[in-house]
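A protein chain is absent from this complex, but the other protein chains hold their places.
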Amino acid sequence: MATTAPPTAPSKKVNRLGLTQASYKGKPSTLCKGCGHDSISSQLVKAFYEYGVEPYRVAKLSGIGCSSKTPAYWLSQSHGFNAVHGRMPSVATGSVLANRDLIAVGVSGDGDTASIGIGQFVHLLRRNLPIVYIVENNGVYGLTKGQFSATADLGSKLKTGVVNDLPAIDLCGLAVELGATYVARSFAGDPKQVVTLLKGAFGHNGTAFLDIISPCVTFNNHAGSTKSYTWGKENEELIQEVDFVPFFEDIDIEYEEGETANVELHDGSHIILKKIKRDYDPTDRRTALELLLDSGEKQQFLTGLIYVDTKKPTLIELLNMVDEPLATLPLDRIRPPQSALLEIMEALR
Amino acid sequence: MATTAPPTAPSKKVNRLGLTQASYKGKPSTLCKGCGHDSISSQLVKAFYEYGVEPYRVAKLSGIGCSSKTPAYWLSQSHGFNAVHGRMPSVATGSVLANRDLIAVGVSGDGDTASIGIGQFVHLLRRNLPIVYIVENNGVYGLTKGQFSATADLGSKLKTGVVNDLPAIDLCGLAVELGATYVARSFAGDPKQVVTLLKGAFGHNGTAFLDIISPCVTFNNHAGSTKSYTWGKENEELIQEVDFVPFFEDIDIEYEEGETANVELHDGSHIILKKIKRDYDPTDRRTALELLLDSGEKQQFLTGLIYVDTKKPTLIELLNMVDEPLATLPLDRIRPPQSALLEIMEALR
Amino acid sequence: MSTETVVDTSEPDVQSSIVNDFSIQIATINGSGSQSSNSVLMRAIFQMGVPVSGKNLFPSNIQGLPTWFTIRASKHSYVARNRDIDMLIAMNPQTAREDVQSLNPGATVVYEQSLGLDNVRDDLIFYPVPFGELAKDVIHEPRLRKLLANMIYVGVVGHLLSIEREEIQHAISKQFKAKAKAVELNVKAIDVGFEYAKENLKKADALRIERMDETAGKILIDGNAAGALGAMFAGVTVVTWYPITPSSSLVESLIQYMKEHRIDKETGKATFAVVQAEDELAAIGMVLGAAWAGARSLTSTSGPGISLMSEFVGLGYFAEIPAVIWDIQRVGPSTGLPTRTAQGDILSTYLLSHGDTKHILLFPSSAQECFEFGGTSFDLAERFQTPVFVMSDLDLGMNIWMSDPFAYPEQPIDRGKVLDADQLEKVSDWGRYKDVDGDGIPYRTLPGTKHARAAYFTRGSGHNAEAEYTERPDDYVKLIDRLQRKFDTARKHVPAPVIDIEDGAEIGIIAYGSTHWAIVESRDQLRNENDLMASYMRLRALPFNDALEAFVDQYERVYVVEQNHDAQVMQLIKLELAHRPELLKKLHSILNYDGHPIDARSVTEKLLARESERPSA
Partner (left out) sequence: MSTETVVDTSEPDVQSSIVNDFSIQIATINGSGSQSSNSVLMRAIFQMGVPVSGKNLFPSNIQGLPTWFTIRASKHSYVARNRDIDMLIAMNPQTAREDVQSLNPGATVVYEQSLGLDNVRDDLIFYPVPFGELAKDVIHEPRLRKLLANMIYVGVVGHLLSIEREEIQHAISKQFKAKAKAVELNVKAIDVGFEYAKENLKKADALRIERMDETAGKILIDGNAAGALGAMFAGVTVVTWYPITPSSSLVESLIQYMKEHRIDKETGKATFAVVQAEDELAAIGMVLGAAWAGARSLTSTSGPGISLMSEFVGLGYFAEIPAVIWDIQRVGPSTGLPTRTAQGDILSTYLLSHGDTKHILLFPSSAQECFEFGGTSFDLAERFQTPVFVMSDLDLGMNIWMSDPFAYPEQPIDRGKVLDADQLEKVSDWGRYKDVDGDGIPYRTLPGTKHARAAYFTRGSGHNAEAEYTERPDDYVKLIDRLQRKFDTARKHVPAPVIDIEDGAEIGIIAYGSTHWAIVESRDQLRNENDLMASYMRLRALPFNDALEAFVDQYERVYVVEQNHDAQVMQLIKLELAHRPELLKKLHSILNYDGHPIDARSVTEKLLARESERPSA
């Protein structure tokens, strides 16, 4: 069976681009020790490395929050943009429009996306913008010291004893409903799955949304929380086992028919989904929405690939843009000739 | 059978409060002749009249748009607040908090709610604010001359020939998903249903959301539009037949078991739902969401009561507020006594 | 109703003919198709070589409310609004009486006969025309009939003013372009009007259009279309917007032009992206994202949108990201009068966003300058790596202006201090926010640059010269001081004021933007009617440069004319000159803030009133 995760790379090991895993690192984190977000950062480094992403092609985008700080902590060799609170989607949209060759990776928090940012999030989904959009979901506002966010589960408790009495917004539900084409949920405490789903997202063309439950060890990791490590570990239930075979490797092992599904991604990579308990077809939108409804009602914590659609046109395709980045088109391609102006002037006489 | 719609009232007829239907009128409309919104305004007048709402208790709220202008065209004897674009939900929330006795009726457009206002809409739903929230949905921005809004159906055409290539946001879907407790879809071309659903909304305690397809005769009533009168008339399919019996009338006729469902609302009024083709239980959230998914996929235009939950606590209940309006509590109830200040000062020494 | 009052008793002296120098106001209902008729009439006059301008006063709704269109013919090429109406075309029953009441004695009224206006006043010249009845004869379809009634008035007025029928026909062909059926129908309507007038109306007024040669080569265009063209020829690549009056037509024009001229011939693909955003916060966010990634990107909006962009604009300022933002100003505060004009967003836009911020603002005053600043704004935004606002207004943006044709921009565009991989290779110690050249402007790289040292991290929080996060007081002070240095550099690079000196003038006038045209005319009035010379400085940008002080220094009294209540630019002038307090005493405000475009006569009157208040006068 093809394995995408090579044994943890000893220092000199390089990927297909000849880069070491260290080349994908960033500045030292300033988050709390043990923060789920740091774990996700590590998986990002690993996924970039294993996938062999060229750092210069990545644009790291974020809003404001502990989670939104993290793009500084990986891929120092990539341009990053830490925007304003809740508005990463629009900034990401602009940068992808300007340069369609960029691999946009957006990181946001549950406060950043589900509260102040829900409007931009909804509209990004609708446009199927090519981006890997990660929400590091801890159910609270970490950076402002632990108030509930809109993804906090009904009935969950703050350390201070305050109980959340409003229903949680299911970001995956919105994502599938509104048009994202790769939707997954995962858990910072399940690094292997996170890495695999990230690599799948890199191979996807369109909005790849990952809702990663990421415990806030300082404000939301206590008993009574439904976003703690303990809660996650005890309650995580895999939808399927996910495996990833990058486009540059052969799928050299046969998968048993019926037990696995194999989704070919845009760039020729494959996501291999191995059945565990349920028969689940993530390419069916209806199925996906029903799964989410179901698990939402039962407060189940299902992780894995929820939905994937490899066919839907992205915003870039809808706009019928030239193949080259708009940002660097030469003047003669963006300034029409004098004859055009004369013609226009003539029509206005 | 109880009939809630008395034969169109001759001028001198009065309702249970002794008010004529004319008492519920507003200023003359300045909308285009034939605009769907005007038809909805008329149904509002009728519904208020028939229900016997006390005008002084109503707060009319809106954003900006042709639709948002309409609160000026009914209920001159009620306070109105035409706020800024897309932000009616927050203004409505504030006014209901200030005075829980107010009957908040919000009118918005699809641009106002689904584009700029989607964030506030989502969070209003989550809070189950007691309000009748109407979207007069024409798929375009009427007031700015006909650009597509986010509820325009995929593939529908502007007069100029421009085709909408982004998926429509299903506001009813969001409403059910995110916590509204009375969700209906209707059609300005079906006045009888509009009136009945409105009256049901008046009797409901919580967020009553009505997505009313309301043709823009100037910019979106042509062939190729899926929000035109013609399209609506040809495609409307009733989920059920809705009837309304107000709390002040007896339900004096037996409804056939199995063929009708009878939902008792907060104030003792009843919504009577008469089965047409399908067996549909609007009190089941799951059923409602599936209906919406289904009809969304098939681009069906289903109207009627989609969802109702008469039990869920509203924001006012969650906040455990005193029974009287906060706005007019006397000073001695809102200024703690001197002893309280002394005690606080003591603790700070 | 009879047509007996066709001819007013006052027979005008042919000698006293008023030729090519009067205003026609058409009062109709919006949504009644009068726009086309008005354009045709205006264009026909223009084609006869007579300078024209058109002002549309329309309500904030779509159909059924009063709207007034004023066409001014001016042999002197005055294009500002004219307060005085010489001929009223009264088609709207709702306002007809008030419209007639507001006329000066001797004015002419062409009106829908059934309105029976001739008894309202006896000091006017009345021409009743049964437009409705006439339209019935031309067409049977009731909806079209309304439109045609409006076209019939063009024929009537054409006859009364001696506008050549061929020019009107020509104008119709232009207006309806390829639509042969429409052209035919409208021409027929014109003819009905001409014929009716010829047979039933006896010329009683003095107004006449005579052929001149003042419009040869000129174009008719609105400022928004001109701005759109400017942007297109400056190589705009990413455009985001959210519809709002009076700004929507800028992007809507741009879309049309781009579809025609910015599609790659070979591939059929677009060299641009236009996105209708979900609101203005998203629109500016996209612009910043795109500009950060290297695109020339713009958005266009009006006051409410500017307010919503406030937080993001501060990010652009502080993180130093280019952006071009058109503010087509309308009357505020809040929703205000959305279809009326003002210059009321200057102060709040100049200082937009919390913290110590200030921005570059450009003030175009003509269609030509809209075109020019369409490019200048990008050059400045990219050079200074900062948001640049183009402060147009409803009058300039949505009304039709006569203009010289636009010159093709020969210079290359200025993309500012951007290092590509090769250039970066030559710079060993590049830091994103280093002030290498002493002008406060650092060098940037674009995402996607294939170079190991190209990457940097952009943030709206504290950062040092290497773009690293910092909370150090010294780093912050350095950064803020450099931003100030950069802003000071900008003073010398933004478009300089245009100064027109009158030798021997004691007074100066300062104005900006669309106010310009009233000043041009008012100066002539002052000179010709009052022997009062006034030098004139037209501001074209903020921040100011030294010319301001020098100008004020030169005159005894300086009038700052603007279209807002708070004398917004006057306030900035006072601050700019506060180090020369003696200059402040010279400054006087002339304000117009009723939502109508400012007119010359009001300026002249207010200025003279002020002048006569002086003890010496």
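The first chain written gets the first letter, and so on, giving A, B and C; residue counts start at 1 in each chain.
To be clear about the criterion, a contact is a pair of C-beta atoms (placed from the backbone, for glycine too) under 8 Å apart; a residue touches a chain by one contact, two chains touch by 3 or more.
In this text, all values refer to a predicted model and were calculated from it rather than measured experimentally.
Enquirer: Shown chains touched by the missing chain?
Expert: So, taking every chain into account, the missing one touches A, B, C.
Enquirer: Considering the complete complex, identify which of C:105, C:438 or C:473 is in touch with the unshown chain.
Expert: C:473
Enquirer: Which residue among C:75, C:574 or C:601 touches the omitted chain?
Expert: That would be C:574, which touches the missing chain.
Enquirer: Would you mind spotting which of B:35, B:53, B:66 or B:91 touches the chain that isn't drawn?
Expert: Within the whole complex, the residue contacting the unshown chain is B:91.
Enquirer: Using the touch definition up top, pick the residue from B:21, B:67 or B:120 that touches the left-out chain.
Expert: Final answer for the missing-chain contact: B:120.
Enquirer: Can you name the residues of chain A that touch the chain not displayed here?
Expert: Residues 30-33, 64, 66, 69, 84-86, 115-116, 118, 141-145, 147-148, 150, 218 of chain A touch the chain absent from view.
Enquirer: Applying the definition given at the start, please give the residues of chain C touching the unseen chain.
Expert: Residues 59-60, 303-304, 306-308, 310-311, 314-315, 317-319, 331-340, 342, 344-345, 347-349, 351-358, 459-462, 471, 473-474, 476-477, 480-481, 484, 564-566, 568, 571, 574-575, 578-579, 581-585, 593-596 of chain C touch the chain absent from view.
Enquirer: If the hidden chain were put back, which residues of chain B would touch it?
Expert: Its contact residues with the unshown chain are 27, 54-57, 59-61, 71-72, 76-84, 87, 89-99, 101-102, 119-120, 122-123, 127, 315, 319-323, 325-329, 331, 333-336, 338, 340-342, 344-345, 348-349.
FYI, only the chains that are shown with their structure count from here on.
Enquirer: Taking the mean of the CA coordinates per chain, how far is chain A from chain C in Å?
Expert: Measuring from centre to centre gives 44 Å for this pair.
Enquirer: Taking the mean of the CA coordinates per chain, how far is chain A from chain B in Å?
Expert: So the centre of chain A lies 36 Å away from the centre of chain B.
Enquirer: Any chance you could list the residues of chain B touching two or more other chains?
Expert: Within chain B, residues 115-116, 118, 150 contact more than one other chain.
Enquirer: Going by the contact rule already set, what residues in chain C reach two or more other chains?
Expert: 278-279, in rising order.
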